[in-house]
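Removed from the display is one protein chain of the complex; every other protein chain stays in position.
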Amino acid sequence: MQIPFTVAPRPDTGVNNAKLGVWLFLASEVMLFGGLFSAYIFLRIGAPEWPGMVGGHAYERASDILNVPLATLNTMVLIGSSVTMVMSWASLAMQRFDRYRLYMGATIALGFVFLVVKAFEYGEKFSHGYLPAENNFLAIYFVLTGLHGLHVIGGILVNMYFMWPGARMWKTDPKRFTNRIEIAGLYWHFVDLVWIFLFPTIYLL
Amino acid sequence: MLKWLDLTNYLGLPEAASAHSAEIDAMMGLVHWLMLVLFLIWAPFFLYTLYRFRASRNPKADYYGAKSHFSTYQEVGVVVAELVLLFAFAIPTWATLRAEANYPSEEESTVVHVIAEQFAWNIHYPGPDGVFGERDIHLVDLQTNPIGLKPDDPAAADDLVTVNEMHVPVDKPVIVHLTSKDVIHSFTLTEMRVKQDAIPGLSIPLYFTPIRTGEWEIACAQLCGVGHYRMRGYFTVHTAEGYAAWLAEQYERAGA
Amino acid sequence: MSDTGHSIEEIKKHVRVYMFVFASLAVLTVVTVVVGYLELPFAPALIVALLIATVKAGLVAAYFMHLVSEEQIVRWLVWLSLGLLLAMFAILSVYYVDQGGTEIFGF
Partner (left out) sequence: MADHAAVPEGHHGEDGHHESFWRKYIFSTDHKVIGIQYGITSLLFLLFGFSLVMLMRWQLAYPGQPVPLIGWLFSDDTMPGGIMLPEFYNQLGAMHGTIMVFLGIVPLAVGAFGNYVVPLQIGAPDMAFPKLNMASYWVFFVGGVIMLGSFFVPAGAAKAGWTSYAPLSVIESMGQTMWLISMVFLITSSLLGAVNFLTTIVQLRADGMGFMQMPFFVWAQFITSFLLLLAFPPLEAAAVLQLSDRLLDTSFFMPSGLVVSGEVVDVAGGGSPLLWQHLFWFLAHPEVYVLVLPAMGIVAEIIANNARKPLKGYKVLVYSLVFLGFMSFIVWAHHMFITGMGQVMSTFFQTTTMIISVPSVIILTALFLSLWGGSIRFTTPMLFALGFLPMFGIGGLTGLPLGLAATDIPLHDTYYVIGHFHYVVAPGTILALMGGIYYWFPKMTGRTMNDTLGKIHFWGTLVSMNFIFFPMLIQGLAGVSRRLYDGGQIYAHAQDVLVYNEVMSIAAWVLFVFQIPFIVNLLVSMKKGKAAADNHWNATTLEWSAAPSPPVGHGNFRDLPTVYRDPYEYSHPDHDEDYWPQDVPPAEASEN
């Protein structure tokens, strides 16, 4: 027996199951990142200096340790990928599967660009011996950006699935497929949204 | 007064020997009164209901059930009682104990530092100069310098450190600055109605005024490792003269 | 936004909005970085940073995630989680305000 409202929205709530499900999941993600973020502020307020001693040198500002231009670039990359993501959904809604492919491909590519830049950033830190154990600022930097990075990887995997194997559904059930892309998009935008908060508070404060 | 009405007497609380303990104990009695009253209203009513409406006696249930406003009154009663407890007792008591403004002045008090460790209490007295010497963790040595006093700090020279032995004079406020070297402990003077977590990285002040002389114990209330159960110290409240004599004896021993 | 189809026209209108949002996000990112280089003290810097980020996040949520036209139930959910988060955040941030004279120090 099939489960009702997997595709069509339930009339009195106006949403289908998957959309509600993903929003619930995002609500819990809000609390996950929010918890970490609160932890960061909690430690920061209690800390006498910030970012403090790194590699035997006392730093005054995070931007002296972290690479702000790279992170700015990455911010733009993620924002851009959000746009291509929403465009891939819009393409499907306009019945343009070819353009969907294009935009989805761009989203995935931008996701990879983000990761590569991030990898460079991490590599640079590691090469200086700036490890999480060094001080609390670096620890928080690595944990927050690392967890965010894992979310990016997850998102890329989902998008790759919908780019290739999952896209077969377009032939059999285009409406459901469009829904799925919208939902994948919700997640991807959320990942972008987290970065929008992480970027200024970690790099620029 | 109607002493027998005071539930405090029946709770089996330990002996109370500090100035603020009467306040806490009175509250303890009151809140238990509230609990008892609620329970004693409900329990018989509950049993009566079960008896009165058992199926064999009341084969047909009444769809509408209870109609009185009793439950509303009872709920309002609970709210009022809680508000009274909260605003007339709990919050003011906490304010006297924890608000910085209400602390006794250090000059008029016995001031000690208590540094907890797995599984002992180090009590640090400032010595005759009344100034605590500085401490540095890197100097900690379990045998010779348990709290890491700086030998080159002149204020430290006359400081007195005892292990698991806390002595204070009666009728004079005691201020304790509490901290820990390793994990969280909880500094408990049951008879003083004092309990305060000792947290590494924080120095937490607390105060109380012993109003009776006696010999009691310091207990650790927070799980702190294998030795948690035996992390006990001794706590003695002397008369003013007795305390002076004890101090003198300690200085003499330290000086020798 | 219910999942029932949109007309092509509607979507085209959306797409124009998306481009506008993209431009605003880019501009706001630059603003963030510029403010960052002003080196304000912590509290105002935090507040400004959070304000700008909130605007940006709001744009993403409202348009890319379609919250502007989303069903009541989803919006409720978003407000609920944000409310709880804010409560937690606020309580943890004011935690240091009053601790009855506790000192934070190393040892």
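Lettered A, B and C in written order, each chain numbered from 1.
Keep in mind that, in the parts below, a contact is a pair of C-beta atoms (placed from the backbone, for glycine too) under 8 Å apart; a residue touches a chain by one contact, two chains touch by 3 or more.
Note that the coordinates shown come from a computational prediction; the quantities given were computed from them, not determined experimentally.
Although it is not drawn, the missing chain touches A, B, C when the whole complex is taken into account. Within the full complex, the residue among B:L5, B:V79 or B:A245 touching the omitted chain is B:V79.
For the chain missing from the display, the contacting residue among A:A39, A:L102, A:V117 or A:I153 is A:A39, taking the whole complex into account.
Touching the chain that is not shown, out of A:A47, A:V68, A:A106 or A:M163: A:A47 (per the contact rule at the top).
Within the entire complex, the positions of chain A that touch the omitted partner chain are 1-8, 10-13, 15-17, 20-21, 24-25, 27-29, 31-36, 38-39, 42-43, 46-47, 52-53, 131-136, 139-140, 143, 147. With the whole complex as reference, residues 11-14, 23-24, 27-28, 31-32, 34-35, 38-39, 42-43, 45-46, 49-50, 53-55, 58-66, 71, 74-75, 78-79, 82-83, 85-86, 89-91, 93-95, 97-100, 117-118, 137-138, 140-142, 148, 181-184, 186, 188, 190-191, 193-197, 199-202, 204, 216-217, 219-230, 232 of chain B touch the missing chain.
Interface with the hidden chain, as seen from chain C, comprises residues 73, 80-81, 84, 87-88, 91-92, 94-95, 97-100, 102, 106-107.
Quick note on the criterion: only the chains that are shown with their structure count from here on.
If you compare A-C with B-C, the chain pair joined by more contacting C-beta pairs is A-C.
If you average the Cα atoms of chain A and of chain B, the two centres end up 48 Å apart.
Centroids built from CA atoms put chain C at 14 Å from chain A. Each chain gets one centre point, the mean of its Cα atoms, and the points for chain B and chain C are 44 Å apart. Interface of chain C with chain B (complex): residues 99-107.
Chain C makes touch with chain A in their complex at residues 2-6, 8, 11-12, 14-15, 18-19, 21-22, 25-26, 29, 32-33, 35-37, 39, 42, 45-46, 49-50, 52-53, 56-57, 60-61, 63-66, 71-74, 77-78, 80-82, 84-85, 88-89, 92-93, 95-96, 104. Note for the complex: chain B touches chain C at residues 98-100, 103, 135-137, 148, 179, 181, 200-205.
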